[in-house]
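Apart from one protein chain that is not included, each protein chain of the complex appears where it belongs.
As written, the chain order gives the labels A, B and C, with residue 1 at the start of each chain.
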């Protein structure tokens, strides 16, 4: 049986095609679906093995990045989405998708009682759009999206956003998240040393250098960097210099992990 | 003269039949038609023949269709010298188009005709390119002007059914340290303008989701009063989907934004007072950009294209509906009927306003009756608005109705053939001297100063605010690797199933036009090609975009003719056809005309992106070769400028030498000899070697005495001469002798001038063997990275 | 919904919470100082104005408060203030 992944789009979503390509590269069937089709029940979320909210500027990032998209989903799809997540289906939010998952309150905690967001992605400290490659360190061995990335490995991916400064709500500590394996990626320097908020290694001023987090169960991941732009080695910023090619780049491993999880745990 | 008709909407009859010459000019100016006496007389004659007076809507239609912007009257006009002798007749046809026709390349699929130029790519796909200017709007509203510049050029590419895959932005500003108190009233400071323009371009491109991969930025006093904003877009389309088969009977659809009063030319009946600043021909009101609306448009258009539901398409740009409908009707040698009241509007407007409004994010499409329902479904699913506003006809007439009342009835051919204009041109070369100043003792400082000049320093702070990797296909990026090295061109790999890449580069040498616009244009073409070839590009097509002063002044036009001549000469000489372009004239401010500026955009291909070459040094001990001859050519160079001189010896283009060097680079890349390559441009050899080193983790040792040169005997001049035709290459050590043989066989001037070193510094020895530069790369990198503070 | 509805003019301001770096405010401050003005403590916020229908002022306020937490502000990073003014009967 083929693995089917739903890639959700909204007006202004613009990373859906390369995300679909990344999923096809790891053997999945990727279907790009307009949010309205999901809201109108023309398409059933549960007929897909996984869900991806790709990057872009949904609804022009008006009000706040991801806020309008989240409010559309909240108004008509929230219960289904929660059920889908709690069933263990993988959900991946990349950049704008991450922003939407935060605004929806699906991250950091899917199991919860109230609907308010518990984290935020504020405008970058530089107050500019930042398009650059960053180094990440993997901190989680429970997140299902990092099966192909070892703890303490330092994958490389580009970021491209103006609202990516991760802020954790009051009363929540990074340590706590960390302990539960929810801090999946932190920004680091090339040698793996902590970025310690230093620009541009931490490109947006995120608290605890957080670049990506998952929920308690490890099946919902949101991250600011774009793994779909780091699937092939020729996408690397120094491809012409390195001359040590493997075919794939680090982002590929996130998609590969997702599909392997589905193969082993869901199907 | 204006007679309001008793109708439920606003319509005037304009009494032109009885108008005197004075009246004609008054009508032109009061209605903001911008037509001269000769043209107004032709209008009158037309209506005399018809035996009736025109409506205001008809006159506005003629005004728009006969505008400089739409008809390129200067470029198509007759140009004479002081003695009345013809120096050029229809420059667009006889210089630009003629070059392309004579080259007659089979891979040029469409040129100087449709919304964008189109060249062959793979068996199934073609590449479309268009570059536009958006200077006036950006001067009034830097953010909105630049953003809508990008939005507009994207629609040109959508207007040939192509999917946008890369954006280009080329910007010219006044110096950022220009004193506030020297600014004339109404002129905004370069800093303010630059902040807005850069933000506007980033905003539109990032939101729309096409990578901004290529560009250039130039600072000069000549741009203080006239900011220059070029916006370009590259797209890809499946060849069989390039559909232009509108038939009489097909519906005319307007898809996208609601129409409002945006961009309607400043003048109305009420405000007779215009042109107090007489050098500025039009002041379109601000346009508000909405990239998300255009993103939806793109989705809809590509779906309609893939299902082949449309029979024709064009963008709504300058002149709005009036121009788009008439031009589309002309393409089928037919006509059109329009029901103007059917269009979806944002506000109540009079018919003439609706007809010529330039509201953004709208497209015009021809749709056969049978496909209408399917098109409407797609449009609906993408949350777009759409109106069926008319139908194509088989006669040569455009008829517009408003509430069933006929308000326009004109011949298409009349609208497309304004009277030819005659203009005078005079070219008097300026008389500058070659400066004389003592050779500086410390070239370390000179190099650092040149590297940190705003014209040369890193553009990283700007480029990183543009998403240059969305779509995931940017194979060679504008910023290379960890240090953000300045690659000569960018490469996009648009197809998943092919290794072929589109190579995008630009050439821009406006400073040279201070001395000689002919060599300015020649140098711009040559630089654009060299940039392209340096990374592995070939089979190059080019685009010309002129930004000039008022062509009614003979000196401005004289310079323009010189530049256009060079376009023909060097397009032919390099066998590189023009496929598209645009001119923006009348760029004048209280500070005078804009610095005459020609942007050349070059679109090449690379058969396999894995063979692309970046500029960073790759490994120690590899030899460095300089191709080409270094001459005493520092006129208008960055080095002279920083010393306060202009000079006389503007770089020329020696076609034979240049072509040999280009061929040598392409062959060497294909045979795998080349590890790094960089073209020599502003700041010459000094800057080129510094940039190659600072982009890497290595250094270099260079010996100036080995530089093949002609008439240059000072270290600083060898280092900073801007002679064209030169490349600096890092060659794989084991291939050095093969490379030399290749260069010799091609008859190419070359010289091994040094090698890559591992000690992290740049060491240059002079003509007499003494060390003239010894600098740590970290210091070089800092100077370059911190030069452009804003 | 049978009962009569009133219209209220609403103004909402959304600001980044104190304690968080207001990057845009900082940039504006720098730019103004560049221009020669002596500016400090600059912050940037958003204002929304709209008209809402509600049964009475109490309800209008409750609704606006809800809108703020559900859409206009993210309480983790934003603070908001609002005003509600009756403008007429429908």
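Keep in mind that, in the parts below, a residue touches a chain if its C-beta (ideal position, glycine included) is under 8 Å from a C-beta of that chain, and two chains touch if they have at least 3 such contacts.
Treat the numbers as computed from the prediction; the structure is a model and nothing was measured.
Touched by the hidden chain within the whole complex are the displayed chains A, B, C.
Within the full complex, the residue among B:346, B:420, B:621 or B:671 touching the omitted chain is B:346. Among A:34, A:72, A:186 or A:253, only A:72 touches the chain left out of the display. Taking the complete complex into account, residues 5, 13, 15, 25, 28-29, 31-32, 35, 37-53, 63, 67, 70-72 of chain C touch the chain not shown.
Seen across the whole complex, the unshown chain contacts chain A at 59-60, 62-63, 67-68, 71-72, 74-76. Interface with the hidden chain, as seen from chain B, comprises residues 140-141, 143-144, 188-189, 192, 196, 258, 260-261, 285-286, 288, 290, 292-293, 346-347.
By our rule, only the chains that are shown with their structure count from here on.
Shared contact sites, meaning residues of chain A that touch two or more other chains, are absent. Listed for chain C are no residues, as none touches two or more other chains.
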